[in-house]
Structure formats: C-alpha cells, structure tokens
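Data block below; observations after.
Only one protein chain is missing; all other protein chains are in place.
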Amino acid sequence: MSTIPVGILGATGMVGQQFIALLANHPWFRVEWIGASERSQGKTYREACAWRLPAPLPDRVATMKVEATAPGLAPKLMFSGLDSSVATDIEAAFARAGHTVVSNARNYRMHATVPLLIPEINADHLGLLPAQRRALGWEGAIVTNPNCAVVVLAMALAPLRQFGLDLATITTMQAISGAGYPGVPSWDILANVIPHIGGGEEEKVEKEGPKILGALQGGAVIDHPCRISATTTRVPVHNGHTGSIAVSLKQKPPLEAVVDAWQSFRGRPQALGLPTSPPQPVVHLPEVNRPQPALDAARDGGMTVTVGRLRECPVLGYKFVALGHNTIRGAAGAAILNAELMREEGLL
Amino acid sequence: MSTIPVGILGATGMVGQQFIALLANHPWFRVEWIGASERSQGKTYREACAWRLPAPLPDRVATMKVEATAPGLAPKLMFSGLDSSVATDIEAAFARAGHTVVSNARNYRMHATVPLLIPEINADHLGLLPAQRRALGWEGAIVTNPNCAVVVLAMALAPLRQFGLDLATITTMQAISGAGYPGVPSWDILANVIPHIGGGEEEKVEKEGPKILGALQGGAVIDHPCRISATTTRVPVHNGHTGSIAVSLKQKPPLEAVVDAWQSFRGRPQALGLPTSPPQPVVHLPEVNRPQPALDAARDGGMTVTVGRLRECPVLGYKFVALGHNTIRGAAGAAILNAELMREEGLL
Amino acid sequence: MSTIPVGILGATGMVGQQFIALLANHPWFRVEWIGASERSQGKTYREACAWRLPAPLPDRVATMKVEATAPGLAPKLMFSGLDSSVATDIEAAFARAGHTVVSNARNYRMHATVPLLIPEINADHLGLLPAQRRALGWEGAIVTNPNCAVVVLAMALAPLRQFGLDLATITTMQAISGAGYPGVPSWDILANVIPHIGGGEEEKVEKEGPKILGALQGGAVIDHPCRISATTTRVPVHNGHTGSIAVSLKQKPPLEAVVDAWQSFRGRPQALGLPTSPPQPVVHLPEVNRPQPALDAARDGGMTVTVGRLRECPVLGYKFVALGHNTIRGAAGAAILNAELMREEGLL
Partner (left out) sequence: MSTIPVGILGATGMVGQQFIALLANHPWFRVEWIGASERSQGKTYREACAWRLPAPLPDRVATMKVEATAPGLAPKLMFSGLDSSVATDIEAAFARAGHTVVSNARNYRMHATVPLLIPEINADHLGLLPAQRRALGWEGAIVTNPNCAVVVLAMALAPLRQFGLDLATITTMQAISGAGYPGVPSWDILANVIPHIGGGEEEKVEKEGPKILGALQGGAVIDHPCRISATTTRVPVHNGHTGSIAVSLKQKPPLEAVVDAWQSFRGRPQALGLPTSPPQPVVHLPEVNRPQPALDAARDGGMTVTVGRLRECPVLGYKFVALGHNTIRGAAGAAILNAELMREEGLL
C-alpha cells in the first residue's frame, strides 16, 4: 500500500509537534508539508521549532521548509493543530480549495454540519459531510475532534448511554500540556492548583459532550439529552487529564454492569483495525488508587481512556474517575484516528 | 491575664509541630508538656523531632523532655495530634483522668456525645458535654475538630443552610501535608494526581458534614438533612485543600445572595474576639481563577476559608470552589480555636 | 521622622511587585509613584498588574495610577525593577534629571563609576558617586545591587577574604522567580532541571563577584583578585537560589575558623540598624541537610544568607552550600537595603 502524503497546519506548536511525533512511523500517512505562522516561514522545521518532546524530532521533518498556511501545493489531507485565533479563516480556505482538514482546533466543532468525531462513539457522524458541502459550498471538508477534556468524559459516558444517561458532573484536573507552549507559567502552577481554565473550557465540555454522544438522524446530529456540568482546573502534571465524574442513569444498573459496559465497549476503529486504534478503548482499572496520569495516561500509546474507582454516589447515583492523554487521545492522536477512519470509509 | 499551661499529645508529628508553631506566641496558652510515642520519650523535643516547618522551632520547646503519653503530671488542657491508630485509648485515659482533650484525631468525632466543633458554625454543640460525662463517666472531656477536608466544605456550606441546603457534591484536591510525615512518597505524587485517599476520607466528609451542620436539640445533635457526596484526591501541593463543590438549594437564591451569605457569615469566635479567630471566616474572592492554595491558603494565618468561581450548575443549581489550610484551619488551628472558645465559655 | 516618598520603575513585574510588598509597612519609605510600560499606563495598579504574591496587594497602591516611565513628577528616590531591555535609557534619564535610581537592573552594574552594592560587604563603594557625577554629568545617581545568583556567592565569600580567597567554583540551582513573569514555562521545568540560564547569567556571576568583593582605592574599585567559575541551572523551586560552592583559600584555616568567620560577619547595615537589615547576614546551619530553599530562604524576611555542609574538598580545599532568597536578598530587598544605607550615610 502506498503511503498518503499529509500536511500539518500549526506544525511548530505543542499539538503540531505531537502530530509529527505520532506520524513518524505511521503505516499510511507521510508528512510532506508543514505550515506555520509567518515568523517560521522559510526556515527549516528544526530552525523554526523548539522541539519539546522526549521523542526525537524525525530527521526527515527537521529539514523540511516551513510553508505559509495557505493552500496551493499542500497535500489534499491536512492535519490542523492551529491556534483558535487563526483557525477559522485558514481552515476554511483549505476546505474551500478542496482539502480535507482534520482539525484539532475548536473553531468548527459546534458547526451543525461539521462532524465532532470520536470514531469509537460516533463514526456515523461522518454522514454530515454531504450537508457540509451543500451548506458551505466547499470542495473539501472539515472534520474535528473534541476538546481534550471532553474526550475523557465522552469516552467514559458513551458506554453508559444504554442505561439512560441523564446527568453528569465532572471536575477535571488537567495537565499543563493542554495549555500549549509556553502555556502556563511555572510560577503559577508549581505546587499549586488553578481552579479555572480560560477559553471557555467548561462551556466546551458542557456543549461538545451532548453533540458527540448525539445521534445522526436525517442528515443532522440530534444532541444527546443528558445535561453536563463541568468544573475545569489545572494541576502540575505533564500529560493526562483526570476527571472526577458522577452520573445519573435512569435505569440504575448494578456496578458490575457498568464495568462490563466499559470493558466490552468497542467501535469502528477496533472493527476496522485502524493503526492508531487502541485494542480496548476504555479500560477499567480495579486498583483503588487508579487511574493516575503518571502511570496510566500513556497506556497503548496514549489512546486508551482508563477508568476506576466506580462506586455509589449519594447524590447522583454513581461516581468514578476517568483519565486520558490530552495531547494524544485528546488532540493529535484523535485527529489521526479520525483520518484513518475516513480513509477506511473511502472519504479521503 | 496569666497564661494557661497546655500539653501536646503526638507532639512530633506534622500536626503536633503545627501546634507548637501556632502556640509559640499565643496570648493565653503556653506549652508546658509534650508527649509522643515510646521512641521519642526521654529525648529532648529537638532530638526526638525532625522539625519540618519553615517557622523556627521555638527554643523553649526544643529543650523540653518528651513524656510518655499518659496522664499524671500533664496539664489539664491537652491538645491531641495523635495518630488514629493510638488515639482511642490514650485520649480516653486522659479524659477519664480529668483532662480536657481538644483533639484533632478522628476517633471520637462521630461519637454521639462528643462535640465535632467548628466554632463559627456550631459553638452550641459544646452543650453535648454534660451528656458526655454522664455517658462515659469521665471527669474530663473530649472535644474534636473535623477532618481537614470536611472543614473546607462545612465552612462554605454553613452560610447556605438558610437557603434550604439539600445536596452537595465535592471533589477535593488535597495537599500532601494532610497525609502527615513521611506521608506520601515523592515518587507517587510528583507531577501526578492520586485519585484516592486512604483511611476512609470520603466517608468522613460525607458523615462529618451533616453532624457539624446539625442542630443541638434536647442535648443531642440532630444531623443536618443534606446529602453529601465526596471524591477525594491528592495533588502535589504543600498546604491547602481545594474543593470543587456543587450544591442544590431548595429556595434558589440569586448569585449575589450567596456571595452575601458568605461575606457576612460570622460566629462566636468573631463575637468573642478569640485570638486565633479570623476577622471574616469565609472570604469570597472575585477573581476568576481563585482561590489557589499557593496564594490563598495562608490568608489570615491560615484560618480563613476562601471561596470563588460561584456560577450556575446545570445539574445541581450552583457550583463554586473553596479552599482552606489543612494543617491550620483543618487541624491544629482548628483545635486551638476550639480551646479558645471553651475558655471563653467557661468550660476549661 | 517623616517618611520619604519613593517611586517604582517597572512596578508590575515580579521584582516590582516584591518592591511594593516589602515597602508596604516600611518605616522610612512610602510608595507614592509607580511607573510601568505603555500597556499599563493610565490604568490603576490593580488593573495593570496581575498580582502574583501570597502577600496581599496593599490597597493604597492598588488604586494608584500607573505613570509613564519618565521623570517629571516622580519622587527623587526611585527604585528600579526595570527589564534590562529598557533600563539603560530610562534609568539614565532619571539620573540625569536628578533622581537617585536604586536599581536592580543589570545595565549599569559593571560601569566603572556605578556602585555594585551589598551594604554588608562594600558600603564604602558609595564613594564612587562623585566620580559618577563627574563622568556622566548627572545631577542624580545610579546605584545597583548584584544579580540574584551573585549575592548568594558574594555573601558567603566576603567573610573568607581574610583567609586569602583565591579560587571559587559555584554550581547554582536557581528558583523560577528569578526569571520574572511569565518566566519559565511550566512544561520546561516541572520535574526537570534546565542546566542553563540565559542572559549571560554565568558571566554575571564571574564578573560581578570580583567587583563586589573589590576594594575602593583612589575613588575607583579594584576588583578582588579571586577567580570564579560558575555553572547556573534552573530547578523547580519557587524562591531561593542554592549554590554548591568550592573555594581555595591561600592560608587554609581550620573548619571552625570558617564557620566563625561566617557567624561573626557583620557590616554597616547591622552597625546602623537599618530597617531591612538582618541581625546576622550569614547564618551557618549545622544540620547535615541544610540549607534548603523551602525551609530557609525566607529566614529573617528573606534577607539572611544561610550556609551549611562545610567540609574538605579534595580538589580546591573547602566546599559548602549557600542559599539566599533571590527576589528579596537578591533583588528588591537588596535595593531597599541600599537605599536605607544611602539615607543613613546622608546620600539621599
């Protein structure tokens, strides 16, 4: 199978670097084009980018020239790690010019005709694309993945929809890598907790969740009726967003049924054997003090969401803890899985 | 006014050290006796104790001899920072022998005739003491303060009882000093979150809360009818337990009324002008990203609980964040305030 | 005694905030004027400044209007916490206009006629001021304090000059507050060591040290002949620069003589009883694992340098560890002490 050339928008940022690291040995996709802001253009990637991952910067990418973030010679398949301050226009320009933009930016997530995709949960939301083309007149398309905090919640809740998911509350303890680079100043977060994350983080969790969990009906997504309340905080952790979650389930199942629902949950990525797909997308850990970001976030390449501490909640019914790797399952890995799904569904 | 001699049980531990630091310049109480486990007995306090606070170890205490934890020559007023594994028998022995034990240990907190005291909230629970003497046949008495996580919740909820407090959920992010010393190994908590705290922490929060908020009726405490659900986690912070709290209030007041309730909340310590009493026990911080342990836990000597981020909760009604200093407001300072209250109420 | 009005240049930065915190209750100086960059001008200080210290922002300063950093109505005595990128011109403008600029910026430190002052060590270097006025034609003057890493080294070495100080090596472990705000990104330093500090930190240590330790002769400072080698690193600590130091002393004294030299070291601030002066500027800690930034940096209001672990060095002669609070003893507190000295020497 010949590999598919891909481009990366916002290649020098934290998510852009994670794209490059994850695609270094990808069996299907090959980075052929990188774009970043004016300051970086014309430099080699090595010059333009302060590489900040423990994984080595691949030599092949290091010597590529950084391009302007405009269509033209870019590959048809584009991954976007653009900052939300610039993503609206740039992503639209690429989609208009016929590119498929698989984006981590928040800008189009809540657009009615843009899939907000977690392939295990709502692979069928790709069915929005014909409506997107009609509505926006684009030759190409935009497909998005959720906010890095939402993905943890949505993965833990999706298997519980069968029990009549009604209400969910989440308090997150989010890693600093979620804020990009330079991101959170060390003076603010070292040995501290900041009980607020800017950019409407809580609203994102409360709104993106029902869309992700919703059903495609008549070419449109009908939000799931569950109500979500989020409190998002920042903690001094490198990678891995932890969520303390409580849920109300209309037909309250026994504890074991909830664990079974998580353990047996599979989706299209597992059925199709997508390269970035984890074997079991939600893994229940029986130990009393897990999941923990330092020990569990990187499981299965960072694509598995781990859950634990399931127990009765005197107020809502059940409560538990969930964890996912925010720059992999919650950003670059999510987008790559989306692109893999699209390829296997014949949409590239 | 002549000072009152006091003794400290469990003097070498984290809470014991905090007692000594806080009493170093106390206007009423003077440490005259220190007791600790067999390993320390007979040594000077300086020899027995690895002093771990930035505040200097007072010279006067440093040279005291550590005594066995048995009554005898100990002062009448005893502060207890004993570990729960030994507190049951030792505290009872002192109370039986006529001492007033003002304890931070959990062992007697839920006993029906033992006051679980936060002087701003339930100073009248000292009215349990006659029943305690009758029930247990002690000449002395035991008075307790709540678990360090409960105190944050209870202080934030007490002013809201007037609105028909019904349900409360809390996810805590607790400081490492709450685990004592050596406490949490650095390998476990550095740049990590541990979503579990041993020793029944969550049960304590769920059970102690209603007792503290309850009413004294006919010489007994009737638990407050609110239901509480707690998830307790450990984060790499030195001091200060943060709680993400949501509440259901039967008569849902406007946001401003909730802020007013906090800001205007005062209790017996403020009325009596107790030395360790903060001028305003609950302080609302208007900044969007407060309270934070590194910035706010030590406010007013660590005796003030700060709250912030009050906003609508789509699930329960209101949500907010509260913070308190766990070894001061949540342990040694709490006990000292209890003793100050007892003195002014003529109970010493 | 009536108080002296002072102004603060660079008032919104980390050092500027520390100036305001330290001057809040100063017996001699009263902040009457604050200046900062264009972005802040015209706002109140509270609006312009993201206050980041645990000490509360004084209300009186919070409501002051931030001025442009130009002379005019500013008080005669100015403290400067300006960034080095702008300090050269602004400080000169103030000095030219007759102000006394007591600066923490590095720009004029190595100028031949500018005192690089640590009052305990070289109070007589104020004797450079007549030459400064002649050389630069200023009505006013600039006086500087050393780099925050140098001050720790210089304070520890000054008492050893009597033994024929010949060589010194230092490896620092510097706190993040030394990088200002936002300073070091948390992604870079959380649970990490960065073995390099930008802006010529090591050169500053190697060059400023001999000037500080040097002698005033004939109206000029003759550098001390010791040779210094510095390696400067950043560690995840809030406040307090630690130095691992080795020295070669020509007449190698016994260990006790070195300890005595530190313990008995006093200077003009102690003789004059300056308000910010620590009672003992260098304190030797006998415990085997001290000094530690978390326990010792804030000693005596952050103005004391602590030393410990003195022992034989197989290569240079002696080695030890020294520690000082970088934003107090190494910045704002240093400048305030300099101004106090100048006032008592009749130079304001």
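Note that the chains take the letters A, B and C in the order they are written out, and that residue 1 is the start of every chain.
As a working rule, contacts are C-beta pairs under 8 Å (C-beta built on N, C-alpha and C of every residue); 3 or more make two chains touch, one makes a residue touch a chain.
All values derive from a computational prediction rather than experimental measurement.
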Contact partner of the left-out chain, one of B:P195, B:P236 or B:P281: B:P236
Among B:A24, B:L190 or B:A298, the residue in touch with the chain that has been omitted: B:L190
Residue among A:A92, A:A131, A:A298 or A:L348 touching the omitted chain: A:A298
Where the missing chain touches chain A, by residue: 52-54, 190-191, 238, 294-296, 298
Positions on chain B where the hidden chain makes contact: 14, 52, 176-177, 181-191, 236, 238
Missing-chain contacts mapped onto chain C: 167-169, 171, 173, 190-196, 206, 227-229, 231, 233, 235-238, 242, 244, 246, 288-295, 308-309, 313-316, 319, 321
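As a convention for this text, only the chains that are shown with their structure count from here on.
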Rounded Å distance between chain A and chain B, as computed from the means of their C-alpha atoms: 42
Gap in Å, rounded to a whole number, between the CA centres of chain C and chain A: 47
Contacts with two or more other chains, residues of chain A listed in rising order: 190-191, 236, 238
